[in-house]
Each structure stands twice: as C-alpha cells, then as structure tokens.
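See below for the structure under consideration.
Every protein chain of the complex appears in place save one, which is left out.
Let's look at subunit A:
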Amino acid sequence: MLILTCPCCGVTAEETEFHGGGEAHVTRFGPGSSEDDFHGYLFEKVNPKGVHFERWRHNNGCGKWFHAARCTVTLEVFGTYSAQTTEPPQDIKDKISAKRPGWSWREFA
C-alpha cells in the first residue's frame, strides 16, 4: 500500500485517497505535429522496471494534481512535487541518485 504526501495541501495519506494518472512529463504533440510524434505522445510508454515519474490526483482530498517519483519494483516513494514543472526538481533527483545510482528515465538522469 502506497503512502503519498500531497504537495498541494500537505496531507499524507494512503493510496485509496489518491488516483494514479499515468506517466508524468509527457510532451504534448497536437495538430500539425508529425505522425510519429503524435503516436509517441499518445501511445508509447516508458513502463520502467525501477525509477518512475507519475501523475497523481488527490481525489478524496484537495482534488489537485501533483507528481510522484516512485520505484515500481519496491514501491518506495522517493518524493512528491508540484505538477507545475517540466522536469523533476533537483532535490528529488539527488534523493534518487543516492538510492539508485546510475538511474535514468527518458531524458532525465
């Protein structure tokens, strides 16, 4: 059972209070983009075995979206952070590097 802290309202709760929203930091390709870019945006998933960045929503709480850094093998939560960003904050990346040396996720490491 995951325990997450919502960075928007500061509440720490277990997973039934939240709802997973899939991969984070996806770059949107809309009308006018190439077919490959649009296909990649819509369908291709990272689905990593290890470090993962996801979107979550505090459904039964403040209702706001945020991001979480998590390990899909151990279910360890490295941290949560605001969704108003295009990449994970440095302190979260440092925390992951300390625990999972050599990790990488899409263009981040």
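We take it that contacts are C-beta pairs under 8 Å (C-beta built on N, C-alpha and C of every residue); 3 or more make two chains touch, one makes a residue touch a chain; residues count from 1.
Note that contacts and distances are computed from a predicted model.
Undergrad: When you check the chain that is not on display against UniProt, which of "ABC transporter ATP-binding protein", "Transport permease protein", "NADH-quinone oxidoreductase subunit C" or "Sarcosine oxidase subunit beta" does it turn out to be?
TA: "Sarcosine oxidase subunit beta"
Undergrad: So one chain is hidden, and I want to know which residue out of A:Pro7, A:Pro48 or A:Gly61 touches that hidden chain in the complete assembly.
TA: Only one listed residue reaches the unshown chain, and that is A:Pro48.
Undergrad: Name, in rising order, the residues on subunit A that touch the hidden chain in the full complex.
TA: Counting over the whole complex, subunit A touches the hidden chain at residues 1-2, 15-16, 19-20, 22, 35, 39-40, 42-49, 52, 54, 70, 72-75.
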